[in-house]
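Every protein chain except one is present and positioned as in the full complex.
What follows is chain A.
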Amino acid sequence: MAETKEKSLSDEKPKPRVRPIVRLGIFLISHSFLVSVVCCTAGVLALFLLPVLAKNTYISENALMPGSASPMLSNQHVSDGNRLVKDLTNPNSKSSETGIESHKIIAQYMLDLGAEVSFHKFHPQMNQFHPLHFFSSPVSGKIQENYSCSSYGINTVGIIRAPRGDGKEAIVLVTPYNALKSGFGEALSLGIAYSVFSLLTQVTWLAKDIIWLVADSQYGEYAAVAAWLREYQSPKFSSLSTPNAEMCPDVNNLFELKGHSISGSKFSNSFRRAGTMAAALVLKVRDQNEQFEDTISIYAEASNGQMPNLDLINVVNYLAVHRQGLRVNVEKLWPLLNSSWLKSLGEIFESLAKVAKSLYPKWKFGIPATEYVEGTATLASSLYYQALGVPTGPHGAFRDYQVDAITLEISPKFSLDKVWRNDILLRGGRLIEGVIRSVNNLLEKFHQSFFLYLLTSPSKFVSVGVYMIAFALLIAPLPMVAASLYVDANSSSNYSKGDSSTPSAITDTDEHGIAIRSWRWLNSAKLVFIVHLWGAIVSLLPYFISQIPDCSPTTSFMIWVLLSILSLLTSNSVLASPLACAKATQEKEWALVKSVTISSVFIGLGLMSVINFATAEIGALLMVPMCLLARPLKLDVRAGTLRSFCRLICNLVLGHIAFPPAAFFLLKGMLDGFGNANVGDFWMWVESLWAWNSATYLFIGMVQLPCWVLCVSILFHTC
């Protein structure tokens, strides 16, 4: 590019024909400042416009036909469910300290319905950090350790075979249940599931098998479901090292009871399977409740921001709202609901829409301000949970096997009333029945509707085509600014500082010099590469730190920080001390460093947007302004104008915010208040991220942190 410029400068030389696309590129690059300001503003604005642009959900798959059949769940089934609830909450059943009695009760109830029953014993596997197992399938590499007989869980599994079905597909219904300290809510959820199950044993329309999994949640709901799924999808036929749970005396007890009371061979101690899972529903009933209405909350986020097909949420929403009269909730970021600036923003949008409508009556895109605030709060939580990459419930385990699953949490208005209990059993049961019936109607797996979406309310969504725009606008200026910086650094370094406005004065035709100069960016690239390498090392460090026994989160965090700083200093000194070197050779070196940094951030964000869009979006919000604004503080101090002063302030603020722990504490403070913030919290948060194999962890370690370090090094550049 420098060459073309030189040519254009010399008047005698004829000008080569430049293609329009190149010309456009050059134009954009030369106006990169304006372009970046416009794009970033538009990007942020587009993000805030998303609740306005959200579309109403609709059932995309015609075969689902939710609510087309009248519910068959009758009071007979409800009283069956009630019987189970009574038996389970009966104090006699809790006498056993291992909770085996209640498992026996559940199994007996299932058997009485004619279902196939089996127990699945599992050892809880704690999630552990394996540095190389990101993105690997959930099966591989789980190392079995020695477990004692004292710690195992028992999942009770009942299967109804579809009378005339071919058994190729199955629908899973999960109710987490802790036999040791079960609340009334858990028993109630079992009651709902049982009433549906007892209905399904009699119906003739079943085409898919039904699996009811009572997941033993004493070691966590997710662990139980994940263990069952692991056994279902990838059983280990060999059991060389692990002591079998069958050897434990308690478990043998479990089977003895069943042997004589049952006529058929419906009970077996071997693992039972049905076909490919079509969908899974996790059902929970919350114990304590403050609502004035029966509400049902939908949790859908699985690991790394994967979502189930939107149709599944649509079906639940449709049936709950239009058939059972339940209120449907999705998670919201509650602090956002009361923020006045959001409300005023919503009012602005509302009034704008009014103006637009008065101009042309067919433009109807405005939504009321309150709705806007709610939509934004939902959208923010949707983004947040997707970005976190940690599943919000046991349904996350299913998503790892490409099964669409959601968790339904019913929170009834008030408790312990007989009539009320029957009512919630009936309505909850009918909802589950309706969803199962819809999924049962499916001929093909869920594929019609969206997988990539953000919810702004249970019945409104933003699809990928819309929310991509905000992100694309945000990161669009990055390559332009990088190119412009590169050009700038290359051209201006030819001339003495300050003369860059009159470049035509000098004609440097030394080809060799040009060649060397055009490769100078490699120096900066080396620096960026080293910092990224350091980032990789930093993200590996927690694995070793976690091996240290008896370490409180705070000390672990401190060790981590210390080791990180140490390794940064070492790499800096050992690997050619790039910063010092840069200073010696080039004064405009920082521009090149910034240019390469911005390119690497662009690549990192682009990659991340494919893996987990929400992380990339939030990361872009933090990093793009910082990267674009970064400029040595000295230069700004020296310039002393108002503009440079503003830039200085912005740089300082952004430099603080974009530091990952600082961002975390800020967010936490905003959500929970700053009072109980603790240094160890960040460590715990990071621990949870890696335990769930969240790609966000890699993003923070290998994109955001190096980028921050590079930006800070630019800020403190001595030029």
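Everything that follows uses one rule, which is that contacts are C-beta pairs under 8 Å (C-beta built on N, C-alpha and C of every residue); 3 or more make two chains touch, one makes a residue touch a chain; residues count from 1.
Following the convention adopted for this analysis, contacts and distances are computed from a predicted model.
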### Query
UniProt names the one chain left off this complex as which of "Pyruvate dehydrogenase phosphatase regulatory subunit, mitochondrial", "AP-1 complex subunit gamma", "Membrane magnesium transporter" or "GPI transamidase component PIG-T"?
"GPI transamidase component PIG-T"
### Summary
Out of A:D87, A:E169, A:E350 or A:E374, the sole contact with the unshown chain comes from A:E169
#### Entry: Selected residue (touches chain absent from view) among A:E101, A:E331, A:D400 or A:E617
A:D400
### Message
For a quick check of understanding: of A:I26, A:A353 or A:V679, which residue touches the chain that isn't displayed?
### Response
A:I26
### Query
In the whole complex, what residues of chain A lie against the chain that is missing from view?
4-5, 8, 13-19, 21, 23, 26-27, 29-31, 112, 114, 137-139, 161, 163-169, 202, 204, 233-235, 237-240, 263-266, 270, 273, 275-276, 400-402, 443-445, 447, 484, 488, 491-492, 500-501, 503
